[in-house]
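Missing here: one protein chain of the complex. Every other protein chain is in place.
Right, chain A next:
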Amino acid sequence: MKTNDVMLQTATKVVIFIILLFAVHIFFTGHYTPGGGFVGGLLTASAIVLLMLAFDLDTVKKILPLNYVAMVAVGLLIALGTAGASIVFDVPFFTHAYDYFDLPLFGKTSLHSAALFDLGVYLVVVGVTMTIIQTIGEDE
C-alpha cells in the first residue's frame, strides 16, 4: 500500500525554516549564552534528517548536493587555520584576537576569531552527523 505523506511533507516545509533559523541563532549567541558550534551543528543536521524522513534520501541529495566528507575536511581546515594563524604572528598557538566594530545594521559589535573556530566545529558536526546517517540509510 502506498502511503500519502502530505501532512508530514507540508509541516516539514514550514518547520524546517524555523529549525534552521534557531540553529543559526544558537550558533551566533554561543559566546554570551548557552549554545555554540556543537549544538548549532546538531540542530542543522536534525533539520536535514527531518527532510530525509519526510521525503527520501535521493530527493534530499538533489536539494542539497553536498559532499559531507569534504565538509568535515573544510571544517577541520578552518579550525586549524584559525588556531594556526597565531603562528604567523609568533604568539603561542591558539591565541585569539578580537575587537569592536561599528557595523552598518548591527551597531557596535564585537568580532572575535573564536567564532571562526566555532564555524569549523559547526561544519565538522554537520558533516560527521550527516555522513553517519546517510551511510547507514543507504546500506542495504
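We take it that a residue touches a chain if its C-beta (ideal position, glycine included) is under 8 Å from a C-beta of that chain, and two chains touch if they have at least 3 such contacts; residues count from 1.
Just so it is clear, contacts and distances are computed from a predicted model.
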item: Among "Electron transfer flavoprotein subunit alpha", "Multicomponent Na+:H+ antiporter subunit D", "Carbon-monoxide dehydrogenase large subunit" or "(2Fe-2S)-binding protein", UniProt-listed name of the chain not shown; value: "Multicomponent Na+:H+ antiporter subunit D"
item: Option from A:53, A:77, A:111 or A:132 whose C-beta touches the chain left out; value: A:77
item: Of A:69, A:111 or A:132, the residue in touch with the unshown chain; value: A:69
item: Chain A residues touching the omitted chain (full complex); value: 69-70, 72-73, 76-77, 80, 84, 86-87, 90-96
